[in-house]
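Each remark here refers to the structure printed beneath this line.
Note that one protein chain is taken out, while the other chains of the complex remain in position.
And then subunit A:
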Amino acid sequence: MPEIRVTPLGAGQDVGRSCILVSIAGKNVMLDCGMHMGFNDDRRFPDFSYITRNGRLTDFLDCVIISHFHLDHCGALPYFSEMVGYDGPIYMTHPTQAICPILLEDYRKIAVDKKGEANFFTSQMIKDCMKKVVAVHLHQTVQVDDELEIKAYYAGHVLGAAMFQIKVGSESVVYTGDYNMTPDRHLGAAWIDKCRPNLLITESTYATTIRDSKRCRERDFLKKVHEAVERGGKVLIPVFALGRAQELCILLETFWERMNLKAPIYFSTGLTEKANHYYKLFITWTNQKIRKTFVQRNMFEFKHIKAFDRAFADNPGPMVVFATPGMLHAGQSLQIFRKWAGNEKNMVIMPGYCVQGTVGHKILSGQRKLEMEGRQVLEVKMQVEYMSFSAHADAKGIMQLVGQAEPESVLLVHGEAKKMEFLKQKIEQEFRVNCYMPANGETVTLPTSPSIPVGISLGLLKREMAQGLLPDAKKPRLLHGTLIMKDSNFRLVSSEQALKELGLVEHQLRFTCRVHLHDPRKEQETAMRVYSHLKSMLKDHCVQHLPDGSVTVESILIQAAAHSEDPGTKVLLVSWTYQDEELGSYLTSLLKKGLPQAPS
(Lines give C-alpha, C1' and ligand atoms only; values in the text may rest on other atoms or scores of the structure.)
Protein backbone atom coordinates (compact mmCIF):
# COMPACT_ATOMS: atom_id res chain seq x y z
CA MET A 1 0.00 0.00 0.00
CA PRO A 2 1.48 3.33 -0.97
CA GLU A 3 1.78 5.81 1.85
CA ILE A 4 3.10 9.17 2.95
CA ARG A 5 5.29 9.15 6.06
CA VAL A 6 6.07 12.23 8.12
CA THR A 7 8.55 12.40 11.01
CA PRO A 8 9.37 15.67 12.72
CA LEU A 9 12.98 15.78 13.89
CA GLY A 10 12.23 19.17 15.39
CA ALA A 11 9.15 21.37 15.79
CA GLY A 12 7.03 18.34 16.69
CA GLN A 13 4.79 19.70 19.47
CA ASP A 14 7.46 22.35 19.96
CA VAL A 15 8.56 25.70 18.58
CA GLY A 16 12.12 25.90 17.32
CA ARG A 17 14.48 23.59 15.48
CA SER A 18 12.04 23.04 12.61
CA CYS A 19 13.03 19.95 10.68
CA ILE A 20 10.49 17.57 9.20
CA LEU A 21 11.17 14.45 7.18
CA VAL A 22 8.63 13.52 4.53
CA SER A 23 8.57 10.35 2.47
CA ILE A 24 6.20 10.47 -0.45
CA ALA A 25 5.98 7.90 -3.22
CA GLY A 26 9.51 6.72 -2.54
CA LYS A 27 11.02 10.20 -2.40
CA ASN A 28 12.53 11.60 0.78
CA VAL A 29 12.42 15.32 1.41
CA MET A 30 13.65 17.25 4.43
CA LEU A 31 11.67 20.38 5.23
CA ASP A 32 13.67 23.06 7.03
CA CYS A 33 16.83 22.57 9.02
CA GLY A 34 16.57 24.82 12.05
CA MET A 35 18.22 25.38 15.42
CA HIS A 36 16.60 25.67 18.84
CA MET A 37 17.01 28.99 20.65
CA GLY A 38 16.28 27.45 24.02
CA PHE A 39 19.25 25.06 24.08
CA ASN A 40 22.98 25.49 23.94
CA ASP A 41 23.95 21.83 23.85
CA ASP A 42 23.39 19.02 21.34
CA ARG A 43 19.68 19.52 21.53
CA ARG A 44 19.89 22.81 19.64
CA PHE A 45 20.22 20.90 16.33
CA PRO A 46 17.95 18.15 15.02
CA ASP A 47 19.20 14.60 15.41
CA PHE A 48 20.26 13.86 11.87
CA SER A 49 21.48 10.39 12.76
CA TYR A 50 17.80 9.44 12.81
CA ILE A 51 17.58 9.86 9.04
CA THR A 52 20.03 7.13 8.26
CA ARG A 53 22.07 5.14 10.76
CA ASN A 54 24.86 4.29 8.41
CA GLY A 55 25.02 5.57 4.91
CA ARG A 56 25.25 9.00 3.42
CA LEU A 57 22.47 11.54 3.78
CA THR A 58 22.93 12.48 0.13
CA ASP A 59 21.92 8.98 -0.91
CA PHE A 60 18.86 8.99 1.25
CA LEU A 61 17.46 12.50 0.78
CA ASP A 62 16.25 13.68 -2.60
CA CYS A 63 16.24 17.32 -1.58
CA VAL A 64 16.11 19.78 1.30
CA ILE A 65 13.71 22.72 1.32
CA ILE A 66 14.15 25.83 3.47
CA SER A 67 10.97 27.86 3.99
CA HIS A 68 12.50 31.13 5.22
CA PHE A 69 15.61 32.68 6.72
CA HIS A 70 14.76 32.56 10.44
CA LEU A 71 17.41 30.59 12.31
CA ASP A 72 14.88 28.20 13.80
CA HIS A 73 14.28 27.13 10.19
CA CYS A 74 17.77 27.28 8.67
CA GLY A 75 20.23 27.57 11.60
CA ALA A 76 21.45 23.98 11.41
CA LEU A 77 21.97 24.01 7.66
CA PRO A 78 25.81 24.38 7.52
CA TYR A 79 26.17 21.82 10.30
CA PHE A 80 23.89 19.46 8.39
CA SER A 81 25.45 19.87 4.96
CA GLU A 82 29.10 20.40 5.82
CA MET A 83 29.69 18.63 9.15
CA VAL A 84 27.23 15.76 8.90
CA GLY A 85 27.58 15.75 5.14
CA TYR A 86 24.93 16.38 2.51
CA ASP A 87 25.67 17.25 -1.12
CA GLY A 88 22.22 17.16 -2.67
CA PRO A 89 20.19 20.20 -3.69
CA ILE A 90 18.86 22.70 -1.13
CA TYR A 91 15.91 24.77 -2.34
CA MET A 92 14.92 28.22 -1.09
CA THR A 93 13.63 31.48 -2.54
CA HIS A 94 15.97 34.24 -3.74
CA PRO A 95 15.57 36.55 -0.72
CA THR A 96 16.11 33.61 1.62
CA GLN A 97 19.24 32.65 -0.28
CA ALA A 98 20.49 36.22 0.00
CA ILE A 99 19.76 36.78 3.68
CA CYS A 100 20.26 33.30 5.12
CA PRO A 101 24.11 33.30 5.02
CA ILE A 102 24.25 36.65 6.79
CA LEU A 103 22.13 35.46 9.70
CA LEU A 104 24.11 32.22 9.85
CA GLU A 105 27.34 34.18 10.01
CA ASP A 106 25.88 36.36 12.74
CA TYR A 107 24.81 33.28 14.66
CA ARG A 108 28.24 31.72 14.23
CA LYS A 109 29.96 34.85 15.52
CA ILE A 110 27.87 34.93 18.69
CA ALA A 111 28.43 31.23 19.30
CA VAL A 112 32.14 31.10 18.55
CA ASP A 113 33.51 34.57 19.21
CA LYS A 114 31.33 35.55 22.17
CA LYS A 115 30.65 32.22 23.80
CA GLY A 116 33.88 30.62 22.69
CA GLU A 117 32.34 27.42 21.41
CA ALA A 118 34.61 24.99 19.65
CA ASN A 119 33.55 22.52 17.00
CA PHE A 120 31.05 24.93 15.46
CA PHE A 121 30.64 25.46 11.73
CA THR A 122 33.00 27.98 10.14
CA SER A 123 32.46 30.89 7.76
CA GLN A 124 33.83 28.76 4.93
CA MET A 125 31.30 26.05 5.72
CA ILE A 126 28.50 28.59 5.44
CA LYS A 127 29.81 29.58 2.01
CA ASP A 128 30.19 25.98 0.88
CA CYS A 129 26.74 25.18 2.14
CA MET A 130 25.20 28.08 0.22
CA LYS A 131 26.81 26.79 -2.97
CA LYS A 132 24.44 23.83 -2.80
CA VAL A 133 21.43 26.13 -2.81
CA VAL A 134 19.13 26.31 -5.82
CA ALA A 135 16.96 29.42 -5.81
CA VAL A 136 13.31 29.12 -6.80
CA HIS A 137 10.77 31.65 -8.04
CA LEU A 138 7.27 31.89 -6.66
CA HIS A 139 4.91 29.49 -8.44
CA GLN A 140 7.75 28.04 -10.49
CA THR A 141 7.45 24.29 -10.86
CA VAL A 142 10.90 22.98 -10.08
CA GLN A 143 11.60 19.50 -11.33
CA VAL A 144 13.93 18.01 -8.70
CA ASP A 145 14.12 14.82 -10.72
CA ASP A 146 11.86 13.12 -13.26
CA GLU A 147 9.16 12.46 -10.70
CA LEU A 148 9.59 14.87 -7.82
CA GLU A 149 8.48 18.45 -8.30
CA ILE A 150 8.20 21.35 -5.88
CA LYS A 151 6.43 24.69 -6.09
CA ALA A 152 6.70 27.75 -3.84
CA TYR A 153 3.77 29.90 -2.68
CA TYR A 154 3.89 33.29 -0.97
CA ALA A 155 3.80 32.93 2.84
CA GLY A 156 4.06 36.55 4.01
CA HIS A 157 5.88 35.72 7.26
CA VAL A 158 9.13 37.50 6.48
CA LEU A 159 10.77 38.70 3.28
CA GLY A 160 11.06 35.70 0.97
CA ALA A 161 9.12 33.31 3.19
CA ALA A 162 7.43 30.60 1.17
CA MET A 163 5.15 27.63 1.52
CA PHE A 164 6.13 24.60 -0.55
CA GLN A 165 4.12 22.02 -2.41
CA ILE A 166 5.94 18.71 -2.83
CA LYS A 167 4.43 16.55 -5.52
CA VAL A 168 5.11 13.12 -6.95
CA GLY A 169 2.62 11.96 -9.56
CA SER A 170 -0.81 12.60 -8.15
CA GLU A 171 0.32 12.65 -4.51
CA SER A 172 1.28 15.86 -2.82
CA VAL A 173 2.17 17.43 0.50
CA VAL A 174 2.10 21.14 1.31
CA TYR A 175 4.44 22.51 3.97
CA THR A 176 3.56 26.00 5.11
CA GLY A 177 6.71 26.96 6.99
CA ASP A 178 5.67 30.04 8.98
CA TYR A 179 2.98 32.14 7.40
CA ASN A 180 0.69 35.08 7.95
CA MET A 181 -2.82 35.32 6.60
CA THR A 182 -3.30 39.07 7.13
CA PRO A 183 -1.29 41.59 5.13
CA ASP A 184 0.72 43.95 7.31
CA ARG A 185 2.53 47.20 6.73
CA HIS A 186 5.24 45.70 4.60
CA LEU A 187 4.25 42.17 3.56
CA GLY A 188 1.29 40.66 1.81
CA ALA A 189 -0.89 37.77 3.01
CA ALA A 190 -0.09 34.12 2.40
CA TRP A 191 -1.91 32.60 -0.53
CA ILE A 192 -2.31 29.12 -1.94
CA ASP A 193 -4.61 27.75 -4.61
CA LYS A 194 -7.05 24.90 -4.13
CA CYS A 195 -4.34 22.33 -4.74
CA ARG A 196 -6.01 19.60 -2.63
CA PRO A 197 -2.87 17.98 -1.22
CA ASN A 198 -2.99 14.62 0.50
CA LEU A 199 -1.46 16.31 3.53
CA LEU A 200 -1.05 19.87 4.72
CA ILE A 201 1.74 20.36 7.25
CA THR A 202 1.01 23.66 8.95
CA GLU A 203 2.63 25.68 11.70
CA SER A 204 0.44 26.31 14.73
CA THR A 205 2.32 28.87 16.82
CA TYR A 206 -0.89 30.73 17.59
CA ALA A 207 -3.17 27.71 17.53
CA THR A 208 -5.51 29.04 20.21
CA THR A 209 -5.17 32.76 19.74
CA ILE A 210 -7.62 34.78 17.79
CA ARG A 211 -6.02 38.14 17.57
CA ASP A 212 -7.95 41.34 17.81
CA SER A 213 -7.65 43.79 15.01
CA LYS A 214 -4.16 44.78 14.02
CA ARG A 215 -5.05 48.43 14.25
CA CYS A 216 -5.81 48.10 17.99
CA ARG A 217 -2.54 46.33 18.64
CA GLU A 218 -0.65 48.99 16.78
CA ARG A 219 -2.42 51.79 18.64
CA ASP A 220 -1.65 50.05 21.93
CA PHE A 221 1.97 49.66 21.02
CA LEU A 222 2.37 53.29 19.97
CA LYS A 223 0.57 54.49 23.09
CA LYS A 224 2.90 52.52 25.35
CA VAL A 225 6.03 53.68 23.57
CA HIS A 226 4.76 57.25 23.57
CA GLU A 227 3.94 57.20 27.31
CA ALA A 228 7.33 55.77 28.22
CA VAL A 229 9.15 58.35 26.12
CA GLU A 230 7.03 61.18 27.53
CA ARG A 231 8.00 60.29 31.09
CA GLY A 232 11.63 60.23 30.03
CA GLY A 233 12.04 56.47 29.98
CA LYS A 234 14.05 54.33 27.65
CA VAL A 235 12.24 51.75 25.54
CA LEU A 236 13.94 48.56 24.47
CA ILE A 237 12.38 46.52 21.69
CA PRO A 238 14.23 43.25 21.16
CA VAL A 239 13.79 42.11 17.54
CA PHE A 240 15.43 39.96 14.94
CA ALA A 241 17.26 42.09 12.41
CA LEU A 242 14.96 41.16 9.58
CA GLY A 243 11.26 40.75 9.71
CA ARG A 244 9.23 42.35 12.50
CA ALA A 245 11.96 44.95 12.87
CA GLN A 246 11.07 46.53 9.52
CA GLU A 247 7.38 46.35 10.30
CA LEU A 248 7.84 48.17 13.63
CA CYS A 249 10.28 50.65 12.12
CA ILE A 250 7.70 51.63 9.51
CA LEU A 251 5.13 51.94 12.27
CA LEU A 252 7.28 54.14 14.53
CA GLU A 253 8.64 56.17 11.63
CA THR A 254 5.17 57.19 10.50
CA PHE A 255 4.08 57.84 14.11
CA TRP A 256 7.11 60.01 14.87
CA GLU A 257 6.47 61.92 11.68
CA ARG A 258 2.80 62.49 12.45
CA MET A 259 3.33 63.43 16.12
CA ASN A 260 6.47 65.37 15.38
CA LEU A 261 8.36 63.57 18.16
CA LYS A 262 11.99 64.33 18.86
CA ALA A 263 13.19 61.42 21.03
CA PRO A 264 15.80 59.45 19.10
CA ILE A 265 15.07 56.01 17.70
CA TYR A 266 18.04 53.72 17.25
CA PHE A 267 18.51 50.43 15.56
CA SER A 268 21.32 48.26 16.85
CA THR A 269 23.91 46.27 14.93
CA GLY A 270 25.40 46.97 11.54
CA LEU A 271 22.89 44.61 10.05
CA THR A 272 20.18 47.21 9.93
CA GLU A 273 21.22 49.22 6.99
CA LYS A 274 22.11 46.11 5.11
CA ALA A 275 18.81 44.57 6.08
CA ASN A 276 16.86 47.54 4.83
CA HIS A 277 18.82 47.36 1.63
CA TYR A 278 17.61 43.82 1.09
CA TYR A 279 14.07 45.03 1.48
CA LYS A 280 14.66 47.69 -1.14
CA LEU A 281 16.15 45.29 -3.67
CA PHE A 282 13.56 42.57 -3.07
CA ILE A 283 10.67 44.98 -3.03
CA THR A 284 8.68 42.66 -5.32
CA TRP A 285 8.27 40.43 -2.26
CA THR A 286 6.63 43.13 -0.15
CA ASN A 287 2.98 44.11 -0.18
CA GLN A 288 1.17 45.80 -3.02
CA LYS A 289 1.12 49.28 -1.49
CA ILE A 290 4.85 49.44 -0.97
CA ARG A 291 5.50 47.98 -4.41
CA LYS A 292 3.26 50.55 -6.03
CA THR A 293 4.78 53.58 -4.38
CA PHE A 294 8.40 52.60 -4.10
CA VAL A 295 9.53 54.80 -6.99
CA GLN A 296 8.16 57.93 -5.28
CA ARG A 297 8.93 56.96 -1.70
CA ASN A 298 10.80 53.89 -0.59
CA MET A 299 9.32 52.84 2.74
CA PHE A 300 12.62 51.35 3.82
CA GLU A 301 14.46 54.65 3.81
CA PHE A 302 13.91 55.87 7.37
CA LYS A 303 14.37 59.49 8.38
CA HIS A 304 13.98 59.16 12.14
CA ILE A 305 15.75 55.91 12.77
CA LYS A 306 19.51 56.08 13.26
CA ALA A 307 22.22 53.51 13.79
CA PHE A 308 22.90 52.65 17.41
CA ASP A 309 26.23 52.83 19.16
CA ARG A 310 26.91 50.95 22.37
CA ALA A 311 27.81 54.22 24.12
CA PHE A 312 24.31 55.61 23.48
CA ALA A 313 22.81 53.22 26.03
CA ASP A 314 24.12 55.40 28.86
CA ASN A 315 22.91 58.67 27.32
CA PRO A 316 20.47 60.54 29.50
CA GLY A 317 16.93 61.18 28.37
CA PRO A 318 14.36 59.11 26.54
CA MET A 319 15.10 56.94 23.56
CA VAL A 320 13.73 53.94 21.69
CA VAL A 321 16.15 51.17 20.75
CA PHE A 322 15.56 48.22 18.50
CA ALA A 323 18.16 45.61 19.39
CA THR A 324 18.87 42.06 18.31
CA PRO A 325 18.24 39.24 19.03
CA GLY A 326 14.52 39.13 19.63
CA MET A 327 14.29 36.65 22.52
CA LEU A 328 16.86 38.34 24.77
CA HIS A 329 18.95 35.19 24.79
CA ALA A 330 22.28 36.77 23.82
CA GLY A 331 23.90 39.74 22.13
CA GLN A 332 23.16 43.41 22.24
CA SER A 333 19.52 43.23 23.26
CA LEU A 334 20.51 41.31 26.37
CA GLN A 335 23.31 43.77 27.18
CA ILE A 336 20.99 46.75 26.96
CA PHE A 337 18.34 44.90 28.91
CA ARG A 338 20.78 44.35 31.78
CA LYS A 339 21.67 48.02 31.78
CA TRP A 340 18.11 49.26 31.81
CA ALA A 341 16.28 46.59 33.75
CA GLY A 342 16.77 48.29 37.13
CA ASN A 343 14.87 51.47 36.32
CA GLU A 344 11.08 51.39 36.57
CA LYS A 345 10.78 54.32 34.15
CA ASN A 346 12.13 52.11 31.39
CA MET A 347 10.21 49.61 29.39
CA VAL A 348 10.89 46.50 27.36
CA ILE A 349 8.38 45.49 24.69
CA MET A 350 8.58 41.93 23.45
CA PRO A 351 6.99 41.98 20.02
CA GLY A 352 7.16 38.29 19.30
CA TYR A 353 7.13 34.75 20.54
CA CYS A 354 9.86 33.67 22.97
CA VAL A 355 11.11 30.12 23.15
CA GLN A 356 11.28 28.40 26.52
CA GLY A 357 14.62 28.87 28.24
CA THR A 358 15.30 32.36 26.92
CA VAL A 359 15.38 35.46 29.12
CA GLY A 360 12.52 36.78 27.03
CA HIS A 361 10.36 33.81 27.96
CA LYS A 362 11.27 34.15 31.63
CA ILE A 363 10.30 37.79 31.99
CA LEU A 364 7.15 37.28 30.01
CA SER A 365 6.07 34.51 32.35
CA GLY A 366 6.37 37.00 35.20
CA GLN A 367 9.81 36.23 36.59
CA ARG A 368 11.30 39.37 38.07
CA LYS A 369 14.55 38.00 39.54
CA LEU A 370 16.79 36.52 36.90
CA GLU A 371 19.84 34.44 37.53
CA MET A 372 22.51 35.55 35.08
CA GLU A 373 25.91 34.07 34.33
CA GLY A 374 28.25 34.00 37.31
CA ARG A 375 25.43 33.60 39.82
CA GLN A 376 24.51 37.24 39.50
CA VAL A 377 20.87 38.01 40.13
CA LEU A 378 19.28 40.69 38.04
CA GLU A 379 16.23 42.37 39.43
CA VAL A 380 13.81 43.50 36.72
CA LYS A 381 12.07 46.70 37.70
CA MET A 382 11.38 48.00 34.23
CA GLN A 383 7.96 47.63 32.71
CA VAL A 384 7.62 44.42 30.68
CA GLU A 385 5.12 44.43 27.85
CA TYR A 386 4.17 41.78 25.36
CA MET A 387 2.67 42.62 22.03
CA SER A 388 1.98 39.96 19.49
CA PHE A 389 3.50 41.34 16.34
CA SER A 390 4.76 37.99 15.11
CA ALA A 391 3.68 37.45 11.59
CA HIS A 392 2.15 34.08 12.27
CA ALA A 393 -1.33 33.07 11.33
CA ASP A 394 -3.71 32.91 14.28
CA ALA A 395 -6.28 30.16 14.69
CA LYS A 396 -8.61 31.90 12.28
CA GLY A 397 -5.82 32.24 9.75
CA ILE A 398 -4.84 28.58 10.01
CA MET A 399 -8.43 27.51 9.44
CA GLN A 400 -8.60 29.87 6.50
CA LEU A 401 -5.53 28.29 4.89
CA VAL A 402 -6.86 24.77 5.44
CA GLY A 403 -10.04 25.90 3.71
CA GLN A 404 -8.06 27.38 0.84
CA ALA A 405 -5.92 24.33 0.15
CA GLU A 406 -8.60 21.68 0.88
CA PRO A 407 -6.21 18.97 2.08
CA GLU A 408 -7.24 15.37 2.73
CA SER A 409 -5.51 15.52 6.11
CA VAL A 410 -3.65 18.03 8.26
CA LEU A 411 -0.53 17.72 10.36
CA LEU A 412 0.40 20.31 12.98
CA VAL A 413 3.96 21.32 13.81
CA HIS A 414 5.68 24.39 15.25
CA GLY A 415 3.44 24.92 18.24
CA GLU A 416 2.83 23.83 21.82
CA ALA A 417 1.19 20.46 22.40
CA LYS A 418 -1.66 21.80 24.54
CA LYS A 419 -2.63 24.43 22.01
CA MET A 420 -2.26 21.98 19.13
CA GLU A 421 -4.72 19.62 20.78
CA PHE A 422 -7.36 22.32 20.71
CA LEU A 423 -6.75 23.25 17.11
CA LYS A 424 -6.64 19.61 16.05
CA GLN A 425 -10.15 19.10 17.41
CA LYS A 426 -11.36 22.21 15.71
CA ILE A 427 -9.93 21.18 12.33
CA GLU A 428 -11.32 17.67 12.60
CA GLN A 429 -14.74 19.03 13.46
CA GLU A 430 -14.93 21.73 10.89
CA PHE A 431 -13.31 20.08 7.88
CA ARG A 432 -13.96 16.41 8.70
CA VAL A 433 -10.39 15.49 7.89
CA ASN A 434 -7.85 13.66 10.03
CA CYS A 435 -5.47 15.89 11.92
CA TYR A 436 -2.16 14.72 13.38
CA MET A 437 0.32 16.26 15.80
CA PRO A 438 3.33 13.97 16.11
CA ALA A 439 6.04 14.65 18.69
CA ASN A 440 9.66 14.77 17.63
CA GLY A 441 10.79 11.38 16.36
CA GLU A 442 7.24 10.10 16.08
CA THR A 443 6.18 8.96 12.62
CA VAL A 444 2.78 9.53 11.09
CA THR A 445 1.86 7.20 8.25
CA LEU A 446 -0.91 8.01 5.83
CA PRO A 447 -2.09 5.47 3.30
CA THR A 448 -2.75 6.99 -0.09
CA SER A 449 -4.53 5.74 -3.13
CA PRO A 450 -2.44 6.95 -5.98
CA SER A 451 -3.97 7.58 -9.35
CA ILE A 452 -2.50 5.91 -12.37
CA PRO A 453 -2.75 7.82 -15.61
CA VAL A 454 -4.34 5.60 -18.20
CA GLY A 455 -5.07 6.37 -21.80
CA ILE A 456 -8.78 6.05 -22.40
CA SER A 457 -10.05 5.62 -25.91
CA LEU A 458 -11.98 8.67 -27.05
CA GLY A 459 -14.66 6.39 -28.44
CA LEU A 460 -15.37 4.94 -25.04
CA LEU A 461 -15.29 8.32 -23.38
CA LYS A 462 -17.60 9.85 -25.94
CA ARG A 463 -20.02 6.98 -25.62
CA GLU A 464 -20.19 7.65 -21.90
CA MET A 465 -20.59 11.35 -22.57
CA ALA A 466 -23.48 10.67 -24.91
CA GLN A 467 -25.43 9.03 -22.11
CA GLY A 468 -25.58 12.24 -20.18
CA LEU A 469 -26.30 15.40 -22.06
CA LEU A 470 -23.54 17.38 -20.39
CA PRO A 471 -20.65 16.39 -18.21
CA ASP A 472 -22.04 16.90 -14.76
CA ALA A 473 -19.67 16.81 -11.82
CA LYS A 474 -22.48 16.02 -9.43
CA LYS A 475 -23.84 13.08 -11.37
CA PRO A 476 -21.03 10.68 -12.09
CA ARG A 477 -21.75 7.87 -14.46
CA LEU A 478 -20.77 4.25 -14.51
CA LEU A 479 -18.28 3.35 -17.16
CA HIS A 480 -17.45 -0.13 -18.35
CA GLY A 481 -14.43 -1.04 -20.32
CA THR A 482 -11.42 -3.23 -20.51
CA LEU A 483 -7.98 -2.27 -19.35
CA ILE A 484 -5.27 -3.58 -21.65
CA MET A 485 -1.94 -3.83 -19.90
CA LYS A 486 0.93 -4.32 -22.25
CA ASP A 487 4.40 -3.80 -20.83
CA SER A 488 4.02 -0.57 -18.92
CA ASN A 489 1.44 0.82 -21.29
CA PHE A 490 -2.05 1.05 -19.84
CA ARG A 491 -5.04 1.67 -22.05
CA LEU A 492 -8.71 1.61 -21.31
CA VAL A 493 -10.92 0.70 -24.26
CA SER A 494 -14.43 -0.56 -24.79
CA SER A 495 -14.85 -4.30 -24.38
CA GLU A 496 -15.70 -4.70 -28.04
CA GLN A 497 -12.53 -2.96 -29.06
CA ALA A 498 -10.45 -5.04 -26.66
CA LEU A 499 -11.82 -8.22 -28.20
CA LYS A 500 -11.14 -6.91 -31.65
CA GLU A 501 -7.61 -5.82 -30.85
CA LEU A 502 -6.73 -9.16 -29.38
CA GLY A 503 -8.33 -11.04 -32.25
CA LEU A 504 -10.92 -12.73 -30.06
CA VAL A 505 -14.50 -13.49 -31.01
CA GLU A 506 -17.39 -12.64 -28.80
CA HIS A 507 -19.28 -15.56 -27.37
CA GLN A 508 -22.95 -14.87 -27.17
CA LEU A 509 -24.83 -16.35 -24.27
CA ARG A 510 -28.58 -16.31 -24.67
CA PHE A 511 -31.35 -17.43 -22.43
CA THR A 512 -34.86 -18.33 -23.39
CA CYS A 513 -37.39 -19.02 -20.66
CA ARG A 514 -40.77 -20.48 -21.06
CA VAL A 515 -43.48 -18.79 -19.00
CA HIS A 516 -46.84 -20.53 -18.83
CA LEU A 517 -49.85 -18.30 -18.75
CA HIS A 518 -53.39 -19.31 -18.22
CA ASP A 519 -55.14 -17.60 -21.12
CA PRO A 520 -57.65 -19.21 -23.39
CA ARG A 521 -57.52 -16.43 -25.93
CA LYS A 522 -55.57 -16.46 -29.12
CA GLU A 523 -51.83 -15.98 -29.17
CA GLN A 524 -52.10 -12.53 -30.75
CA GLU A 525 -54.44 -11.34 -28.07
CA THR A 526 -52.20 -12.73 -25.38
CA ALA A 527 -49.30 -10.89 -26.93
CA MET A 528 -51.37 -7.73 -27.01
CA ARG A 529 -52.24 -8.13 -23.33
CA VAL A 530 -48.62 -8.71 -22.48
CA TYR A 531 -47.73 -5.59 -24.41
CA SER A 532 -50.22 -3.32 -22.66
CA HIS A 533 -49.34 -4.79 -19.30
CA LEU A 534 -45.60 -4.23 -19.76
CA LYS A 535 -46.17 -0.84 -21.27
CA SER A 536 -47.99 0.28 -18.15
CA MET A 537 -45.45 -1.31 -15.81
CA LEU A 538 -42.22 -0.23 -17.46
CA LYS A 539 -42.60 3.46 -18.03
CA ASP A 540 -38.91 4.12 -18.44
CA HIS A 541 -38.29 1.37 -20.94
CA CYS A 542 -38.92 1.08 -24.58
CA VAL A 543 -41.72 -1.46 -25.02
CA GLN A 544 -42.75 -2.24 -28.57
CA HIS A 545 -45.29 -4.44 -30.26
CA LEU A 546 -43.82 -5.69 -33.52
CA PRO A 547 -45.88 -6.48 -36.64
CA ASP A 548 -45.01 -10.18 -36.41
CA GLY A 549 -46.85 -10.29 -33.10
CA SER A 550 -43.86 -10.36 -30.78
CA VAL A 551 -43.21 -7.86 -28.02
CA THR A 552 -39.83 -6.31 -27.28
CA VAL A 553 -38.67 -4.60 -24.14
CA GLU A 554 -35.39 -2.92 -25.08
CA SER A 555 -33.60 -5.87 -26.70
CA ILE A 556 -35.59 -8.59 -24.99
CA LEU A 557 -37.89 -10.57 -27.17
CA ILE A 558 -41.20 -12.03 -25.98
CA GLN A 559 -43.25 -14.34 -28.14
CA ALA A 560 -46.49 -16.02 -27.36
CA ALA A 561 -47.19 -19.58 -28.47
CA ALA A 562 -49.96 -22.07 -27.92
CA HIS A 563 -49.34 -24.88 -25.50
CA SER A 564 -49.05 -28.17 -27.29
CA GLU A 565 -51.34 -30.01 -24.84
CA ASP A 566 -53.45 -27.51 -23.00
CA PRO A 567 -55.32 -25.05 -25.19
CA GLY A 568 -56.21 -22.93 -22.15
CA THR A 569 -52.57 -22.18 -21.55
CA LYS A 570 -50.24 -20.08 -23.57
CA VAL A 571 -46.49 -20.27 -23.44
CA LEU A 572 -44.52 -17.04 -23.46
CA LEU A 573 -40.99 -17.38 -24.74
CA VAL A 574 -38.84 -14.69 -23.19
CA SER A 575 -35.42 -14.47 -24.73
CA TRP A 576 -32.45 -12.28 -23.79
CA THR A 577 -28.70 -12.19 -23.88
CA TYR A 578 -26.36 -12.39 -20.94
CA GLN A 579 -25.78 -8.64 -21.15
CA ASP A 580 -29.48 -7.98 -20.49
CA GLU A 581 -29.76 -10.53 -17.74
CA GLU A 582 -31.11 -8.24 -15.05
CA LEU A 583 -34.00 -7.03 -17.11
CA GLY A 584 -34.69 -10.45 -18.60
CA SER A 585 -34.88 -12.15 -15.28
CA TYR A 586 -37.05 -9.37 -13.94
CA LEU A 587 -39.45 -9.71 -16.86
CA THR A 588 -39.90 -13.43 -16.40
CA SER A 589 -40.71 -13.02 -12.75
CA LEU A 590 -43.10 -10.24 -13.62
CA LEU A 591 -44.87 -12.28 -16.26
CA LYS A 592 -44.99 -15.28 -13.99
CA LYS A 593 -47.28 -13.36 -11.68
CA GLY A 594 -49.78 -13.34 -14.47
CA LEU A 595 -51.50 -10.62 -16.39
CA PRO A 596 -54.10 -8.32 -14.87
CA GLN A 597 -57.66 -9.21 -15.67
CA ALA A 598 -58.63 -7.75 -18.96
CA PRO A 599 -61.35 -5.17 -18.72
CA SER A 600 -64.52 -6.94 -19.62
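Please note the rule applied: a contact is a pair of C-beta atoms (placed from the backbone, for glycine too) under 8 Å apart; a residue touches a chain by one contact, two chains touch by 3 or more; residues count from 1.
Operating definition for what follows: contacts and distances are computed from a predicted model.
Visitor: Given the choices "AP-4 complex subunit epsilon", "AP-1 complex subunit gamma", "Dimethylargininase" or "Integrator complex subunit 9", state the protein name listed in UniProt for the chain not shown.
Guide: For the chain not displayed, UniProt's protein name is "Integrator complex subunit 9".
Visitor: Among A:97, A:268 or A:409, which residue is in contact with the omitted chain in the full complex?
Guide: Of all options in A:97, A:268 or A:409, contact with the hidden chain holds for A:97.
Visitor: Consider the whole complex, including the chain that is not shown, and state which of A:54, A:429 or A:451 touches that chain.
Guide: A:451
Visitor: If the hidden chain were put back, which residues of subunit A would touch it?
Guide: So the residues of subunit A touching the missing chain come out as 94, 97-98, 135, 137-142, 170, 274, 277-278, 280-284, 294-295, 449-459, 461, 464-465, 467, 471-473, 476-487, 490-492, 495-496, 498-499, 502, 504-516, 537-541, 554, 574, 578-583, 585-586, 588-589, 591-592.
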